[in-house]
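One structure is given here, and the rest of the page talks about it.
The complex appears here without one of its protein chains, the remainder shown in place.
By written order: A, B and C. Residues from 1 in each chain.
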Amino acid sequence: MEKTWNFEEVVKVKGSIPVWHRYTAGAAARSFLALKERGEFLGSRCPECDLVYWPARAFCERCFGPAAEEARVGPGGVLLARTVVHRAPDGRRLEEPVRVGLIALEGADGLFIWKLAPGAYEPGQPVRPVLKPPEERTGSLEDILFFEVEGA
Amino acid sequence: MHPKIAVVGVGWAGFQPQTPGISYKELMFEAATRAYADAGLDPRRDVDSWVSASEDYHEGTSIFDEYIPDQLGAALRPAHTVAADGLHALATGWMLIASGVARVVAVEAHSKASDILSLPEITAFALDPVVERPLGIHPGAIAGLEADLAYSRGAFTREDTARVVVKNKGNALKNPRASFAARLSVEDVLAAEPLATPLTVLDEAPRADAAIVLVLASEDVVKALDVAPVWIRGLGWSQDAPSLETREWEEAVYAREAAKRAYQMAAIKDPATQLDLAEIDDTYSHKELLHMEALGLAAEGEAGYLVAKGYADLDGELPVNPSGGSLGWGNLLEATGLARAMEVVLQLRGEAGAHQVEGCEQGLAMSWRGLPTASGAVAIFGV
Amino acid sequence: MPRVAVVGAGMTRFVRRAEETGKELAWKAAKAALDSCELTLEKVDAVVLASAPDAFDGVHMKGEYLSDGAGAWRKPLIRSYVGGGSGVFAAIQGWYHVASGLFDTVLVVAEEKMSSAQPHPQGAFLTIFDNMIERPLGPNLLWIFAMEMNAYMTRYGLEKKDIALVAVKNKKNAKDHPAALLGGDITVEDVLNSEVLAWPVQRLDVSPITDGAVAIVMAAEHVAKRLTDKPVWVAGVGWHLDTAYWTDRDLHYPRYVEYAARMAYEMAGIREPRKEIHVVEPYDPFDYKELHHLEGLLLFPPGKAPEAARDGVLDRDGDLPSCPSGGLLGVGNPIAAAGLMKVAEIFWQLRGEAGARQVPGDPRCGLAQAWGDLMQVATVMVLRR
Partner (left out) sequence: MSSAERVVPVRGLSDSEFRSVPGTEARVRAEYSWDAGYAMGTFLKGLKEGKILATTCRTCGRTLFPPRAFCEECFRPTDGWKEVGPTGHVYTFSICYVSWDMRRLAVPEIPAVIRLDGASPGMGILHLLGEVDPSRVEVGMKVQAVFRPPEERRGAITDVLHFRPVS
């Protein structure tokens, strides 16, 4: 069978996956509510492995036991790495690049990636979050506007 | 003692940024036709089982396994897909034969990335919906942070990673399948358009289309065939925490764990001396260096130095990505690992052409499942 | 071939909209399965995972996302995928992981969170159709079932009431299942009077959208014997995938089920399946599918399974109990999890641990089967005590 040699005659068919989604937060809900209601970073701890997760989790990925104990973390932390992203989520070039940091929140065992305020950053700097005003918070991570250098 | 299982046929199609006028089915058919011809087998008579690697959102079709059988000769046969990399499919094929349920298995993976209009958004759709996606950034940021962390802790330098790009795109000049071959300097890479600092667009493998089929057979079948078998000596796959929060950021743990299993199976104690070549993930330039260390091809903190002094060059002590790697022939999504496996097989057969590594007897293929995962697989081949 | 056993099983309740995330559902089931055989995660060598389309949970590369919930932190994990057939295939995958000699103990997890998909989970099914010549017609998943059911009824001269008995039986059986979403007493008339969705398919012919997870533990013989004095052995496995060109197939008979069954029977040394299999869990997302599958499994001649339903042969205390769990129609249909639930049910039945659902007669051999794609794939596992 002959392949198409004429580029003008190439047929393409457009389509999509036209569903959208609603996701429950599960155990992380308590972190989001604490953020919204009290501006707190409330994670959870696995008593077996002594690991503190933020946002909170139902289970410990390592020992598979429950990670149900409440544990307060942050809100400050240390910046481990940073990047300036020059692409929008859809891949287009950004006019104003976005700064993002890899942050070790105080008291948490994992790391957290979030936006950084404009400016120059060096690894090792202490950073702290800036939250939305209480009345604008929705109970999601988006209640955190960005992190900025401590004392800035 | 593990059973002896060999690759007895390879076939490919595509390896272009676009494959216009050819559907994914036709691309698969072309690769499968070549692989069966290479093995001297008739799929309708001689192949017992099929494994294909695919992900729904890369195809734009839910339950994509529906559409794999016909063009592989697998209609009304024991065929299934794995939502995984081609090397996981290869491992699955190995297990099917080792378990005794099949003697000949065809393994397929493909990329029709050029059909996808919204790939960065789809990649970001793999992030945790409540904990990670609200950040709303291009997934390349994860690679940028990882590279920045490596530089700031002194694992290797920005120039070291640029040298990976120069090496791989240079090797690609000798590989007719590599669409992104180029002669570049370190300065060219550093001066390129930024993607997510410190990485530039040249540090990232561009996407491409291809289909790859490998035919595996048990030892008794191999004896009856007129082929030069390449034996699968080791297999391993693993993943670190899927969450960005709790995975290890300084080391490619998935590669280390996968390699540990593969080396044990292949009785490899000192990979850097026992392997003659390695085709390893270089979807981002810094990943090749992290992967070299995790795979034990370089000591911790030495991968950058070794690449700089030519150790991993095509004519170096341990050629790494002599084919040009993904930086040379493209990011093939789920097919990337199988493309690496095919490269190693061709090398061990002595059929790699201009990028042939002289006198090789044992080689490694390694894949990473791409952003945002911490998941990978390793296969060791030998003659 | 080396002997591989199922040594433990656990599952979540099946619910319509789980508050738990998909990871949490997977964790709960996996933990329950490990606890059931007093195993800790560190003793697990590898994990296999099944879950139907990513478009349900709404996560690309769902297998990677779910891996920590499935217990695969720094362990080998592969997610196999054959649509609705995935649940039983996961157990087959667990089998070949162990039978290959590569792993001794494997955790098999199946998860589905269909409720995430909006505006309706059925929307995800639009995208299973051919992207060139079917999706532009706006197809509904019900179309293909309805057309297959019609082809089946037309070929064998069956009536809706012959088929509705299956829905009645399964919902009744599910009353005894602690995980069930939809157990209850309904009548054939209730089915026949329920809302017509896509004739001949009516509301009560169909299993519901469900969230849930199921897990089993599989082990090599030397490990299995240490873990339990009641291992349930995998006697045979089979799977077949038919052509994607489903409109070219005769829909009244599922030949791919027959081929998969023959593969499993040959491995299990079964010559007379109707006599040698004592309890069966055929895939029943729709009531007619159970009958269709019983025929494909060579347990009844083509077109004759409805008679068996009518004569009570398929009842829990009948000669060949079919879906004693309550099946997808009664317990619920979180796609991949529902398939693995069938393997778990056979495991419990053969160990005599099915409680109020226990079939009489001390069954020694059972079969679980799932089905999926465009009426195209069958996965079969034969288990023996």
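We take it that a residue touches a chain if its C-beta (ideal position, glycine included) is under 8 Å from a C-beta of that chain, and two chains touch if they have at least 3 such contacts.
Note that the coordinates shown come from a computational prediction; the quantities given were computed from them, not determined experimentally.
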Selected residue (touches chain absent from view) among C:R249, C:H293 or C:R316: C:R249
Hidden partner interface residues of subunit A, rising order: 1-4, 9-17, 20-25, 28-29, 32-33, 90, 139-140
Positions on subunit B where the hidden chain makes contact: 19-26, 29, 33, 36, 42-44, 57, 60, 69-71, 73, 75, 112, 114-118, 121-122, 125, 129-130, 133-134
Contacts of subunit C with the absent chain, listed as residue ranges: 9-13, 15-20, 24-25, 28-29, 31-33, 35-36, 58, 60, 115, 118-120, 122-123, 125-126, 129-134, 136-143, 146-148, 150-151, 154, 178-179, 181, 196-201, 211-212, 243, 245, 247-251, 348, 353-355, 357
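By our rule, only the chains that are shown with their structure count from here on.
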A-C or B-C, whichever has more C-beta pairs in contact: B-C
Distance from the mean Cα position of subunit B to that of subunit A, given in whole angstrom: 29
Multi-chain contact sites of subunit B, meaning residues that touch two or more partners: 57, 60, 62, 129-130, 241, 243
Sites on subunit C at which at least two other chains make contact: 21, 55, 58, 68, 73, 124, 127, 131
List of subunit C residues in touch with subunit A within their complex: 18-21, 23-24, 27, 30-31, 34, 40-41, 55, 57-58, 68-69, 71, 73, 115-119, 123-124, 126-127, 131-132, 135-136
Touching residues (chain side subunit C, partner subunit B) in the complex: 1-2, 21, 52-55, 58-68, 72-83, 89, 93, 95-97, 99-102, 124-125, 127-128, 130-131, 237-245, 255-256, 259-260, 263, 267, 372-374, 376-377
Footprint of subunit B on subunit A - complex, ascending: 3-5, 7, 9-10, 15-17, 21, 23-26, 28, 32, 53-55, 61, 80-91, 97-98, 100-102, 109-115, 123-124, 140-142
